[in-house]
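This is the structure, below, for whatever I ask next.
One protein chain is absent from this view; the other protein chains keep their places.
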Amino acid sequence: MSGNSFGHLFKFTTFGESHGVAIGCIIDGSPPNIPLQVKDIQYWLDRRKPGNSKYTSQRKETDKVEILSGVFDGKTTGAPIALLIRNVDARSKDYDDIKDLYRPGHADYTYHIKYGNRDYRGSGRASARETACRVAAGAVARKILGENIEVKGALIQIGTKKIDHSHWNWAELNNNEFWCPDRNIVPIWSKYLEELRKAGTSVGAMVQIVASNVPPGLGSPVYDRLDADIAKGLMSINAVKSVEIGAGKEVAAKLGEENADEMRIVSGKPEFTSNNSGGILGGISSGQDIIARFSVKPTSSILKTLQTVTVKGEETKVSTKGRHDPCVGIRAVPVGEAMIACSLADHFLRAKALREV
Amino acid sequence: MSGNSFGHLFKFTTFGESHGVAIGCIIDGSPPNIPLQVKDIQYWLDRRKPGNSKYTSQRKETDKVEILSGVFDGKTTGAPIALLIRNVDARSKDYDDIKDLYRPGHADYTYHIKYGNRDYRGSGRASARETACRVAAGAVARKILGENIEVKGALIQIGTKKIDHSHWNWAELNNNEFWCPDRNIVPIWSKYLEELRKAGTSVGAMVQIVASNVPPGLGSPVYDRLDADIAKGLMSINAVKSVEIGAGKEVAAKLGEENADEMRIVSGKPEFTSNNSGGILGGISSGQDIIARFSVKPTSSILKTLQTVTVKGEETKVSTKGRHDPCVGIRAVPVGEAMIACSLADHFLRAKALREV
Amino acid sequence: MSGNSFGHLFKFTTFGESHGVAIGCIIDGSPPNIPLQVKDIQYWLDRRKPGNSKYTSQRKETDKVEILSGVFDGKTTGAPIALLIRNVDARSKDYDDIKDLYRPGHADYTYHIKYGNRDYRGSGRASARETACRVAAGAVARKILGENIEVKGALIQIGTKKIDHSHWNWAELNNNEFWCPDRNIVPIWSKYLEELRKAGTSVGAMVQIVASNVPPGLGSPVYDRLDADIAKGLMSINAVKSVEIGAGKEVAAKLGEENADEMRIVSGKPEFTSNNSGGILGGISSGQDIIARFSVKPTSSILKTLQTVTVKGEETKVSTKGRHDPCVGIRAVPVGEAMIACSLADHFLRAKALREV
Partner (left out) sequence: MSGNSFGHLFKFTTFGESHGVAIGCIIDGSPPNIPLQVKDIQYWLDRRKPGNSKYTSQRKETDKVEILSGVFDGKTTGAPIALLIRNVDARSKDYDDIKDLYRPGHADYTYHIKYGNRDYRGSGRASARETACRVAAGAVARKILGENIEVKGALIQIGTKKIDHSHWNWAELNNNEFWCPDRNIVPIWSKYLEELRKAGTSVGAMVQIVASNVPPGLGSPVYDRLDADIAKGLMSINAVKSVEIGAGKEVAAKLGEENADEMRIVSGKPEFTSNNSGGILGGISSGQDIIARFSVKPTSSILKTLQTVTVKGEETKVSTKGRHDPCVGIRAVPVGEAMIACSLADHFLRAKALREV
């Protein structure tokens, strides 16, 4: 109820501030007897961690995860799985400059108003550092979903520069620092980000997540639709300002027959001839690929000088140094994957509960 | 947990099928002693009900609401408020044709797979008829929020035809059948929809909701952010495929300084010089207008013939007669308003609970 | 969150005041395709309804239930099941006398303080009338549990007069007006209650519920133990002041070896040689009979004159006429059964969700 949990049957609750002792989470709801080791989680954390590339924050966090409970003899027991990640490179002194002012685009102002206090050190709970816990929870969700269900994300736009979807090649993702599926745009993005960094600014981005081999029947109408829960999960990621499912925003401009995903019988089974629905009909998975997209705003912390106000109500200017991602959308890719994996694991367990007696 | 509830402290649970005896909801969590009469709810229901204009379904539902509990001497008591709306114009015979096939774009297929049964009469729970209950709950939410907080929606795009935002005039909304704030586009839309109706097809739309005078401090980071809960609420509306907050999808193309909402001191108080954030920072309301947009897909039931499959696994064709909205986006306007009003009421109560002791 | 719901996966939410238009509930979480008809619910409602015997309230409520949703072609669909019971014999005028005072033992005072208002007509939500909805929900829970699992209750004490447990005979329950399993005590209780009625007073009682053939493995440690949820469910019934599981309060006086339920192998399977645990170990069902007991206080509304205070803060006296049960414990038997059936159904679904993938 205080907003630090996600999910219902597969539920995780996170804690920890960017510049506190540690961050971590409790995953409550994992079925028992699922093989789980530190390396299963560490693999995904390593993909998200800062300092991976020159285009992300240079904060040196090892993000080493410790499993405190819930696993015995290499398997989940059904008890809550507590994960702990110690903070090792928090430099709170970096934040002395902004201690008494509100940074535009940040949650400084709203947290202060809401809570009557403010953890100015790296934004506290509002920091993107919290997303490491989402990725850790997502790693456990993937184990529950099994190897057949894949949840993969890609960066499809940085600023005004979009990939060419006809060039989409999943295999390219590991060949660049952007999770980019279109090799042609990689050098363009590299040059672009280099220019933006020199200019002391940041840029927005667009991420697409695809979940394959999701069984039909996941999702709980009417309010806990699979797409509604995915929308909530993605919109809860720092800096996200839009969420789309399937044809998304484009449906507004379409006619009925253009948007219809017709059905055929192929090899004796129903199949859809298109996927404008993004794999979800009436809030329930259809068996098609689940396709979601979200936009990520440009990092609010930029070197360029902006007008703002102080805690005491005076006008001032701010230029943020610190170690910030010029395009926070890059690191949002594994986070988006994790949120969708968690939503799927939750609805997977919910579907099991309501299966016929 | 079975998905028929929305909210936490201000919570409503709906029931009823499109062609069943009745629909209704229980609103649990209303504070006591709030003046509430049938007419307070009926007013909003009348705005959503079908048959209001020639551009919406011709089903004749009076949508007369009965308050069964929770109100005594004209005021809420703090007990659950049960609302009942009898169905009066359900023509189940209209659905005999589609009893044995899956309509493209509908939830027929996924419900059947999920539940192993199918209420083919008007889609059962998947029908947009359920949204009347959302509007009823929204009416109570508005009473809790008080008259100062306004939640207003407008239709800003039908198909490829968008309004001119510089012509925005809230006063126009009651002068047309579209909830349209731009008088210039009204005749264009009328003509367009007339053509589409003749062509036996449907079209998508875009809706924008604005909530004004929302106090800062509403929203519960990290997962129950106000924007995340709004995204869930809007995405849970039938046919919605995207949700945006503030600058929304456009942020992907922006630079840091373009997207920054700078702050000034005006009359001794902090103010923002722009509202790309849509009134929400770090998941918490900032005091600016809350701005959300969502796209609504074209009605799936169209006269045009589409390919589909039968329940028995054979290919067939379908052309839907029945009484359907050519542009379901029109009636989505009051529903979108209601969902945002409910999200705000929920976070309003949540903020009260966590206020300093 | 406002307290009108019970359960998590099998969840019901009730509404309605004693002297309002109607009472009812929404059951959300029933699996689909379970045969369900009005008569399946009416059967249990008829057992609870007032006016069944001369020892219960003479209010003439037919308690006719209407299924508004969630059932199609005689089976549950998986959609919420809404049940409605119209109030037909509410005599609000009976309450004019107590409109301005607080009846001792009633919730008049605490409701007034909590909500700042008061529905004096038959106690509103605090009335035992609400328990009809519990019985209705319990009827659906029984269908989910299946015929093999039996939940049966018995009255084992009225005032100082206890049954002889060695005479326990379930078959006797339908032969008397008390749900009493010991035929010898029936005439004693009859005479006793007749005297109490003449004396214008009321008396407490003790109820025991036994659930048989419950599969082992139900219950979710650590906080949602099966016994903890049963304790909550039973303590939430009007007038209940204690809950015991198995040996209950007696364990305080026992030694380790006296209380131990030893195990043997019988016909190749583990069996317990006693059942002090009441069928629950570590919060999880063991496969033995689940045994729970609860005490019910004497009806607070009595003819005898009691000291009390008025709403305006003056001392006064009160003698309650009206139509009240001299021993509300009698009608608590089917209610206790229902709460345990609902707890079991909830944990039955929860166990399914967490079963190995």
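Residue numbering begins at 1 within each chain, and the chains themselves are lettered A, B and C in the order written.
Keep this in mind: a residue touches a chain if its C-beta (ideal position, glycine included) is under 8 Å from a C-beta of that chain, and two chains touch if they have at least 3 such contacts.
All of these numbers come straight from a predicted model, not from anything done at the bench.
**Student:** Return the single residue from C:Ile98, C:Val243, C:Ile290 or C:Leu344 that touches the missing chain.
**Tutor:** Only one of C:Ile98, C:Val243, C:Ile290 or C:Leu344 touches the chain omitted from view, namely C:Val243.
**Student:** Among C:Tyr102, C:Tyr120, C:Trp189 or C:Phe348, which residue is in touch with the absent chain?
**Tutor:** From the options C:Tyr102, C:Tyr120, C:Trp189 or C:Phe348, the contact with the absent chain belongs to C:Tyr102.
**Student:** Among B:Gly146, B:Pro187 or B:Gly313, which one touches the chain that has been omitted from the display?
**Tutor:** Only one of B:Gly146, B:Pro187 or B:Gly313 touches the chain omitted from view, namely B:Gly146.
**Student:** Kindly note down the residues of subunit A that lie in touch with the hidden chain.
**Tutor:** Given the touch definition above, subunit A has residues 1-5, 8-9, 11, 13-17, 20-24, 26, 28-29, 32-33, 66-70, 72-73, 75, 77-82, 84, 114-117, 119, 124-125 touching the missing chain.
**Student:** In the full complex, which residues of subunit C touch the absent chain?
**Tutor:** These residues touch the chain not displayed: 1-6, 8-9, 14, 102, 104-107, 109-111, 113-114, 116, 125-126, 130, 157, 159-160, 196, 201-206, 216-217, 219-225, 227-236, 238, 241-265, 268-270, 273, 276-278, 280-287, 295-300, 302, 304, 306-309, 313-315, 329, 350-351, 354, 356.
**Student:** Which parts of subunit B face the unshown chain closely enough to count as touching?
**Tutor:** Answer for subunit B: residues 1, 9, 29, 31-34, 78, 144, 146, 349-350, 352-357 touch the chain left out.
Rule of thumb we're sticking to: only the chains that are shown with their structure count from here on.
**Student:** For subunit A and subunit C, let me know how many angstrom lie between their CA-based centres, rounded off.
**Tutor:** Distance between chain centres, rounded to whole Å: 46 Å.
**Student:** Please compute the C-alpha centroid of subunit B, do the same for subunit C, then give the distance between them in whole Å.
**Tutor:** That pair's centroid distance is 39 Å.
**Student:** Any chance you could list the residues of subunit B touching two or more other chains?
**Tutor:** Counting only residues that touch two or more other chains, subunit B contributes 1-5, 8-9, 14, 114, 116, 125.
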